[in-house]
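Below is one structure. I have some questions about it.
For this depiction, one protein chain was excluded, whereas all remaining protein chains were kept in their positions.
Up next is chain A:
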Amino acid sequence: MSPELTAFLTNCFAGLALGSTYALVALGFVVIYKSTGVINFAQGGLLALGAYLGYTFSDNLALAFGLSILFACLAAAFVGAGFERIVLRRMVGQPPFAVIMITIGLLFIIEPILTSIWGFDNLQVPNPWNIQTVEAGGLVFGVRDLWTIGITIAVVTAFFLFFRFSGFGLAMRATAFDPEAALAQGISAKKVYAVSWAIAAALAALAGITLAAGPGGLSPSIGFIALAAFPAMILGGMDSPAGAVLGGIVIGLAEALTRGYQDQLFSWAGDNVSVIVPYLLMIVILLIRPYGLLGTKDVRRI
């Protein structure tokens, strides 16, 4: 293989790994948005919370990495459901602006709590993959990236199966489609809302741990990636789970390719231009398709 092609494929692989993290976070956004109509800015806080809990479980308590992932996701799910129960439930029927601001407020409350507990230091999450790599056909893959992609595929598949075939998945879809009709059929909207928040928080925690197990380690700025997952969700369409996955991969690829070819092609755009590529891509696509690639077009009546 020519070195250019190898470099291109390596960049694409890095993009896929990044994209699957985005997809997990964006899927969390979509779950909450679809069932409750809320955009959850606190997702970054939940992501960081999950990552720190995972670190604590696997480092201080020396649990197996798989178990610590599971516990961290469960703990984050409880916190997420708690948010819904304590704060968000009071906000049903309020304008979207107020609800968005509530979730930003929650984010601002979680972040200082995390830094007061775990500090600002960069922590290394002990994980079974470390910096191992495998080589196939002249390409070098990080084992961690392969796991990230694998876990994402597994979780996304499980999510779609749950949504499509389980009774509760049906209840969630019904509530998302028409809350009043769903209530009339005996579906508990409260339960659906709480479970949506729990699922979203667990997805965020999972994304957080896989990210923290990477070379960057774990620091308070980890929640930032949730902000970068917004373009992924918007790009795919806010109410489309498939769109979230698609958007995540597109954004991840765009970001990684920009990073890879920045020196050759985009040197005029300044350093670190890859960081804002998701937003630029989102802005361009929204001008063409205001409801994202797969989102439902909002039909409004007076």
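As a convention for this text, a residue touches a chain if its C-beta (ideal position, glycine included) is under 8 Å from a C-beta of that chain, and two chains touch if they have at least 3 such contacts; residues count from 1.
Here is the rule we use: contacts and distances are computed from a predicted model.
A.B. asks: Given the options "OB-fold domain-containing protein", "Ascorbate-specific PTS system EIIC component", "Formate dehydrogenase subunit alpha" or "Amino acid/amide ABC transporter membrane protein 2, HAAT family", say which is the protein name UniProt records for the missing chain.
C.D. replies: From the listed options "OB-fold domain-containing protein", "Ascorbate-specific PTS system EIIC component", "Formate dehydrogenase subunit alpha" or "Amino acid/amide ABC transporter membrane protein 2, HAAT family", the omitted chain resolves to "Amino acid/amide ABC transporter membrane protein 2, HAAT family".
A.B. asks: May I ask which residue of A:Val87, A:Leu170 or A:Leu293 touches the chain that does not appear here?
C.D. replies: Checking the options A:Val87, A:Leu170 or A:Leu293, the one contacting the hidden chain is A:Val87.
A.B. asks: Which candidate, A:Ser2, A:Ser116 or A:Gln264, sits in contact with the chain we can't see?
C.D. replies: Of the listed residues, the one touching the omitted chain is A:Ser116.
A.B. asks: Sort through A:Val140, A:Ile153 or A:Val275 and give me the one touching the missing partner chain.
C.D. replies: Within the whole complex, the residue contacting the unshown chain is A:Val275.
A.B. asks: Could you list which residues of chain A touch the chain missing from the display?
C.D. replies: So the residues of chain A touching the unseen chain are 33, 39, 87, 90-91, 94-98, 100-102, 104-109, 111-113, 115-116, 227, 230-231, 234, 238, 269-273, 275-276, 279-280, 282-283, 286-287, 290-291, 300, 302.
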